[in-house]
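Only one protein chain is missing; all other protein chains are in place.
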Amino acid sequence: MKYTITKDPHEDERVQKIIEISGQNIFSCYQCGRCSSGCPMAEFMDVLPNQVFMFLQEGDVDTLLNAKTPWICAACFTCTVRCPVGLDLAAVMEAIRELQLRKNYDYVDPYKVEDREELPPIAMVSNFRKFTP
Amino acid sequence: MGKKVMFYPGCTLKGVAKNLEDSTVESARVLGYDLVELPGWTCCGAVYGLAQDSVKFTIANVRNLIKAQNFGKEIGDNRLLAVCSMCYNNLKRAHIDVMKNRDKLKTLDLFMDEEANYEGNINVMHYLQFLKNDVGMDKVAEMVKKPLKGLKVAPYYGCLLLRPDEVAIDDREDPHILEELFEILGAEVVDYPLKNECCGSYHTVDKKEIVGERTYKLVSVAKGMGADVIATSCPLCFFNLDKRQEIAKQKHSEFEHMPIVYFTQLMAIAFGLTSQDVLHFDKHYISPEEVLQKWL
Partner (left out) sequence: MAMKRIGLFVCHCGRNIAGTVDVERVVKEISKREDVAFATHYIFMCSQPGQQLIEDSIKKYNLDGVVVANCSPTLHERTMRNAAARAGLNPYRVEIANIREWAAWPHEDNPEAATRVAIRIVNATIEKLKANASLHPLEVPVKKRALVVGGGVAGMQAALDLADAGIETVVVEKEPSLGGNMIRLSETFPTLDCPQCILTPKMNDVGGHPNIKLYTYSEVEEVDGYLGNFKVKIKRKSPFIDWNKCTGCGECAKVCPTTLPSDFDLKMATRKATHIPFEQAVPFKYTITYNGVPPCNAACPLHLNAQGYVAAAKAGRFDRSIDVVWERLPFAGIAGRICTHPCESACSRGAIDKPVGIREVKRFVADWAVKNDRKYILHVKGEKEKSVAIIGAGAAGLIAAHDLREMGYKVTVYDKLPVIGGMLAVGIPPYRLPQEVIDYEVQPLIDASVEFVLNYEVNEKNFEEIRKKYDAVILAIGTHKERHLGIPGEEKAMHALELLKKANLGEDVDLKGKKVVVIGGGNSAVDAARTALRFGGDVTIAYRRTRNEMPAIPEEIVDAEEEGVKFKFLVSPAEILDGKIKLEKMKLGEKDASGRRKPIPTGEYEMMDADVVVLAVGELPDASWAEKLGINVERNRIKVNEFMQTSLQNVFAAGDAVTGAWDWVHAAAYGRWAAKNVAHYLEGEEMEKVQIEMSSNLRGYKELAYPAKRHETKKLGMEERRTTFKEFNLGYTEEDVVDEAKRCLGCGGCAKCGLCVEVCESKAIDLHMQDWYVEEEVGAIIVATGFEVMPPEAFPELGGKYPDVLNALQFERLLAPAGPTEGIPRRPSDGKIPKAIAFVHCVGSRDPQNGVPYCSRICCMYTIKQAMLVKHARPDIAVYDFYIDIRSNGKGYEEFYHRAKEEYGVNFIRGKVSKVYKVGDRYRVQGVDTLTGRIVEVDVDMVVLATAAKGSSSVKELAKKLRIPYDEWGWLKETHLKLKPLETPVGGVFIAGAAQFVKDITDSVSQGSGAAAKAMALLSKPELEKEPLLARVDPEICAGCGRCKDQCAYGAISIDPVRHVAVVNEALCEGCGACSANCPTTAIQVVNFKKGQIIRAVDVLAEVF
């Protein structure tokens, strides 16, 4: 496992884009880990929320674009409200998803959803809003 | 005729959560309020957009707020009640967002061809806030006909009533509004530590297994604490905790089922409204009938 930093992550365009979409200064994270320990979805993630911030602070957006984590986040805001430095982590996760979705990428295909008739409308609306462009 | 107050039911209450809608409207009627459906309401969008550079998830909500603005003037009341946690969260966040970011409101006004501009004076409230602050818990207590004595309830708030901070209806880490209500209804409240944890939300559409695991944890802890039912206000939490017990059971053979109810159903029952036209137990995957038999 090795990652070579080739340029200052502060100057990385995609990091800047994530900052712009989320409105969050991802560099204020000091790695306390409270987001991860409180995250109800963490056990299903491949990159923990606190690690997401370390990847961003190191300029490694590729790893995050290929990670499951942003698509596992349920936007429950537990991390957001507990973050000691006031980062809205849910917005950062959304920004990472947006980088993909804005390429017209469908994470979920609405036509392939099972049991559509029994699902509450809010389940489908929210799912499609998060997972389709 | 009770006092008229605007009510935003939301899509889900019109179908799978009929039990939530009817128990809300009927319990309010007992308390002397006539919840009038906001004419011409549209979907709230279920999740609020978090991208700073987009307003697309705010349009529909502002349009709903403008409708409330018009109708509110007609009935002389600016309160807009929601009982679905997602609807409440969206409408409230949209209101706060555009009041804080006037530029955003100006942009949104450009989309409103026929409507008036939003003036910002709609008071979006969750039904629980309405009960506590406007109706008063004393009044609720007065209307209790059949105290739910002996029923052990685990209150479940989920996420959207408590987070983010700006829309929280109570202390986000240790809320007590549901506890207070259930005690007044005569029930025994379980100190349920996972009351503010996420159920898995919209993953129920494409990642049912994850939601099944969440349901397994949330229901078993409540069970372990001796709860008879979990009571919630969110139709998505309700669906996940109720329906996804099927998956929880498949994965964990020792898992024991537990019925899930809306807090409004418990209110209705305590008020003596036990008709299935109000309670709609057919909408439950795990029927609460047996647990609640004593009071029906």
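A and B are the chain letters, set down in written order, and residue numbers restart from 1 in every chain.
Everything below uses one rule, namely that contacts are C-beta pairs under 8 Å (C-beta built on N, C-alpha and C of every residue); 3 or more make two chains touch, one makes a residue touch a chain.
Bear in mind that the values here come from a model prediction, so they are computed numbers and not experimental data.
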Residue of B:Ala17, B:Leu131, B:Cys159 or B:Leu194 in touch with the missing chain, whole complex considered: B:Leu194
By the contact criterion defined above, which parts of subunit A meet the unshown chain? Give residue numbers in ascending order. 30-34, 36-39, 42-43, 47-48, 50-51, 78, 82-86
Residue list for subunit B contacting the dropped chain reads 171, 173-174, 191, 193-194, 221, 224
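As a working rule, only the chains that are shown with their structure count from here on.
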When the C-alpha atoms of subunit A and subunit B are each averaged to a single point, how far apart are the two points in Å? 27
Flag every residue of subunit B that touches subunit A in the complex, lowest number first. 10-12, 15-17, 43, 45-47, 49-53, 57, 84, 86, 159, 162-165, 172, 196-198, 200-207, 210, 213-214, 235-236, 239, 243
Which positions of subunit A touch subunit B when the two form their complex? 20-23, 40-41, 44, 72, 74-78, 80-81, 88, 90-91, 94-95, 98, 108, 113, 118-127, 129-131
